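Take a look at chain A:
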Amino acid sequence: MKRFRGFIQKEFYHIFRDKRSLFILFGMPIAQILLFGFAITNEINNVDIAILDHSKDATTEEIINKIGASKYFSIQQIIEKEADIETIFKKGKVKAVLTFEKDFSKNLIKEHKATVQIIADATDPNTANTISNFVNAILQKYQNELNKEVTIAYQIVPETRMVYNPELKSVYMFVPGVMTIILMLVSAMMTSISITREKELGTMEILLVSPIKPFQVILGKVFPYIFLSIINAIVIVLLSLFIFDMQVQGSLFLLGLESVLFIVSSLALGILISTISASQQTAMMISLMGLMLPVILLSGFIFPISSMPLPLQIISNIIPAKWFIIILKGIMLKGVGIQFIWKETLILFGMTVFFIGLSIKKYKIRLE
Partner candidate 1 sequence: MEHNKVIQVTHLTKTFGDFTAVNAISFEVEKGEIFGFLGANGAGKTTAMKMLIGISTPTSGKARVAGFDVFTHAEDIKRNIGYMSQKFALYDDLTVKENITFFGGIYGLSRKQIREKSALLIDELGLEKVAHSLVGALPLGWKQKLSFSVSLIHDPKIVFLDEPTGGVDPIARRQFWEMIYKAANRGTTVFVTTHYMDEAEYCDRVSIMVNGRIEALDTPKKLKEQFKAANMNDVFLKLARG
Partner candidate 2 sequence: MGITVRNISKTYKNVKALQDISFAVKPAEIFGLIGPDGAGKTTLFRILTTLLFADEGKATVAGYDVVTAYKDIRKSVGYMPGKFSLYHDLTVEENLNFFATIFGTTIEENYELIEDIYVQIAPFKNRRAGKLSGGMKQKLALCCALIHKPKVLFLDEPTTGVDPVSRKEFWEMLKRLQEKEITILVSTPYMDEAALCDRIALIQAGKILQIDTPEAIVRHYPKQIYNVGASNMYALINSLKAYEHKHSVYPFGEFVHYTDRRSNFNPEDLRRYLESQDLRQLAIEATAATIEDTFMELAK
């Protein structure tokens, strides 16, 4: 046990004395979250919209005024028929069209329910989504005002329709993706580099020719990174909560457990990489090309898996990150419990066990 503690202490010395790895460890997650967060901003300002009002009554006018008065929107055009919507979008200036149904006021009074359609140009999905959210908010506010003094609530039903990119991605989608990438990077790349560094230095030879056991070396290498990855995961979640006002809908405890599972699977991959590479450079290349790229491209982080060609969809199944992203989205965005993601968890668990087994089997107690 003393050996093991000594080993871990040494690993921490390595990590804290290497500016490069410190940067990857702590600078990267923060930079990535901020970068993604602000690049995919949810702030909108004076977005041009158009109105198609089939009703033209007092209520719709009031709503239109409220929307026009907000700093978020400026009403660019009032159009008269459905056919104009297409033309106006094609011009590109107007990002959304609000369509009020016929007899809006009448429906609202009679049936306590009227419908507004929000048609948004989703070529820029984030803006589209934000527009829809803001319009909803304004409608909601108006509705609340209406309902202050009535017994049966009036209901304005917004129907959002996204054109051009119906598979809208949420603003918050990047958080699970970034978290996955960072945990993968820290765990797999850093472990594989730190093991191959010992090979390059020749210290691995001395470690092998010593009574320290292989699993102690592996655990000693892996432990600091489990610890640091967990800290990273926490940092990412905190950043998302406080800087981007995101809410984790599901259980934080479950989120933590799933993250640890994913971290362990990545660490096992890192060890596996270190067993097949002789230099730090190779380890880095394999980690980047073999792990990072598939994670970015095939995990569903950036490109929706369902719109990939079938062969890629099949390949995406063997990427642990895919399952982790599904799990993360489930917990963070949809707030689901284990009963909805047990399948993915099981797959990830199976993969982890497989990688650990393989890396222990591959880890050599000799040089050949």
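Criterion applied: all candidates are chains of the complex that A comes from, given by their letters.
Methods note: a residue touches a chain if its C-beta (ideal position, glycine included) is under 8 Å from a C-beta of that chain, and two chains touch if they have at least 3 such contacts; residues count from 1.
In this text the structure is predicted, and so the values were computed from the model without any measurement.
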### Query
Looking at the complex, which candidate is in contact with chain A: 1 or 2?
2
### Message
For the complex, give me every residue of chain A touching candidate 2.
### Response
2-3, 5-7, 9-10, 13-14, 17-18, 201-203, 205-212, 366-368
